[in-house]
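Taking it in order: structure first as structure tokens, then the write-up.
Every protein chain but one is kept in place in this view of the complex.
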Amino acid sequence: MYSPTIQKLIDLFSKFPTVGPRVASRFVFYLMGKKEEEVNELLAAISSLKRNVKLCSFCFNPFEGESELCPICSDPRRDKSLLCIISNETDLSAIEKTKKYNGLYFILGGTVSALKKADIEKLRTKELAEKIKTHPEIKEIILAINPTTEGEATALYLERLLKPFTCGEPGRTKKITRLGRGLPIGGELEYADEETLGSALKGRR
Amino acid sequence: MYSPTIQKLIDLFSKFPTVGPRVASRFVFYLMGKKEEEVNELLAAISSLKRNVKLCSFCFNPFEGESELCPICSDPRRDKSLLCIISNETDLSAIEKTKKYNGLYFILGGTVSALKKADIEKLRTKELAEKIKTHPEIKEIILAINPTTEGEATALYLERLLKPFTCGEPGRTKKITRLGRGLPIGGELEYADEETLGSALKGRR
Amino acid sequence: MYSPTIQKLIDLFSKFPTVGPRVASRFVFYLMGKKEEEVNELLAAISSLKRNVKLCSFCFNPFEGESELCPICSDPRRDKSLLCIISNETDLSAIEKTKKYNGLYFILGGTVSALKKADIEKLRTKELAEKIKTHPEIKEIILAINPTTEGEATALYLERLLKPFTCGEPGRTKKITRLGRGLPIGGELEYADEETLGSALKGRR
Partner (left out) sequence: MYSPTIQKLIDLFSKFPTVGPRVASRFVFYLMGKKEEEVNELLAAISSLKRNVKLCSFCFNPFEGESELCPICSDPRRDKSLLCIISNETDLSAIEKTKKYNGLYFILGGTVSALKKADIEKLRTKELAEKIKTHPEIKEIILAINPTTEGEATALYLERLLKPFTCGEPGRTKKITRLGRGLPIGGELEYADEETLGSALKGRR
């Protein structure tokens, strides 16, 4: 239906997360209507992403700068004894916005559905184990993974992976924790599942 | 449009919770299609509700029987030091289903939007204060009210109302708690509000 | 969990259309909170439904009165050459509200999913065929059945059933029509399926 150049760009935009062919075609027509300077601005921004942004060698958070470490990892005020494992960058940013966490992060790079080895190997599990081994100052590992089916499978996998670190000599043992379950703001007891409501009761304060 | 008898019944069903005129008219046509015995069974069940069911004199939970107290309140195995305040009967039943709570309940009878005196007077706040005063065995009062805007206003009102009980002589003081906030099963960090995610972090275990 | 009387009534309300156990329990607690007069008013209205309301002998529309025929069927100003077949009473009332239809109705009593004989026999298809045979004044039969999968199956079944009436001697033949397909108010071309949009184009005016 569309001309080759348009169709090619629709196909590329369709691979973007959350985008289907319909939205992709609206992106293309949106760009068609933009002035040349504006399109060039977008092209420049995409190009410089690959050129300027690198991944933190500790937490894999993307950042810009000369350092090997991202601003969070190199901030001396952050608590190095806490390591929060999240699936991806947007979860890191969600936690930072709460301003309630002062430790470090580790971006796992995704979640897995139960037991698929190929999927697990795409995650940074080896890097994670290595990091924990070589950083004895880490005392608590927070598995801040979504309490979805996929997230639960991933968290179970990580718990197994990290088990050796939880039972060592006194003082060298690490604690593994998970986010508290409960009712979110706007939630209703009547519609909460039993496990969530049970956790909300247990976690009352 | 409808004949008077049908319209009258549509109007009455429209007052049922969650029911609008459209659903009410479907109820009426549903009853029209039922056999006489089936309609009589419904009539008998509604009649016996008012005749047989009474409210527990302690927690206001509806029940049947000779006793003044409902099966929960008269169960010697329940922990009398815990009092869980809920808005209504369905919330009580939601908590019972979790099998994680072993104390007593108090059904408040609703929630209020902030500061409307007429609304507050519809709640059983006097009865609640009276109950807590005359039951020194109560050590913890759990405000298990929905974390919605209305529920929060109600909980704040209750906290003020119950404040005198929280600062007494040592050993006679009562603790007031609220359900833990956090991510529900199936929830995602990315879409959680900051307060919920902050609580989930704080309540990690 | 609930006392027998309450549970019994929850079970009965759960059979109402669109009602599940959760909403049914809210109905029961709503009734628990009503004064005796109000509950009696509901009981009286339900009782009189069966006693006072009967089905029209022509169109099966429920009505009150001495006549055999409902107010629509006995209204001399309605066009007796038009017969509109609808699934149920709420569809009749939806069409009446448009004030754009001046013919008669026939309430089929439901829809069928394809080819289940037991389901078809619950519909008033025999009565429909009989009515059309004995009312030669009917010139057009409008199948005003929902354009859903179930509705389409039902309409196809009716078209086959009524085929004999569409090919008779000139002047005695009946026309069978269906509601026009198109974009509803608020609809968008971009999200319309191809058949709907094709019909909207064909039916342009």
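Read from first to last, the chains carry the letters A, B and C; within each, the first residue is number 1.
Keep in mind that, in the parts below, contacts are C-beta pairs under 8 Å (C-beta built on N, C-alpha and C of every residue); 3 or more make two chains touch, one makes a residue touch a chain.
All values reported here derive from a predicted model rather than from experimental measurement.
A.B. asks: For the chain not shown, which residue from C:Cys59, C:Cys73, C:Ile86 or C:Leu123 touches it across the whole complex?
C.D. replies: Within the whole complex, the residue contacting the unshown chain is C:Ile86.
A.B. asks: For the chain not shown, which residue from C:Lys35, C:Arg77, C:Lys100 or C:Lys117 touches it across the whole complex?
C.D. replies: Answering carefully, the residue with contact to the hidden chain is C:Lys100.
A.B. asks: Using the touch rule from the top, list residues of chain A that touch the missing partner.
C.D. replies: 1-6, 8-9, 12, 16-18, 22-23, 25-32, 36, 39, 41-43, 45-50, 52-53, 55, 62-65, 88-90, 93, 96-97
A.B. asks: For chain C, enumerate the residues touching the unshown chain of the complex.
C.D. replies: Chain C touches the chain not shown through residues 86, 90-91, 94-95, 97-101, 142, 144, 146-148, 177-190, 192-205.
Everything that follows uses one rule, which is that only the chains that are shown with their structure count from here on.
A.B. asks: Find me the chain with the mean Cα position closest to the mean of all the protein Cα atoms on display.
C.D. replies: Per-chain C-alpha centroids ranked by distance to the global centroid put B first.
A.B. asks: Using C-alpha centres only, name the chain that sits farthest from chain A.
C.D. replies: C
A.B. asks: Given a C-alpha superposition of chain A onto chain B, how large is the rotation in degrees, taken in steps of 5?
C.D. replies: 180
A.B. asks: Please state which pair of chains has more C-beta contact pairs than any other pair.
C.D. replies: Per chain pair, the contact count peaks at A-B.
A.B. asks: Can you work out the whole-Å distance between the CA centroids of chain A and chain B?
C.D. replies: So the centre of chain A lies 38 Å away from the centre of chain B.
A.B. asks: If you average the CA atoms of chain A and of chain C, how far apart do the two points sit, in angstrom?
C.D. replies: Whole-Å distance between the two chain centres: 52.
A.B. asks: Of all the residues in chain C, which ones touch at least 2 other chains?
C.D. replies: Those would be 22.
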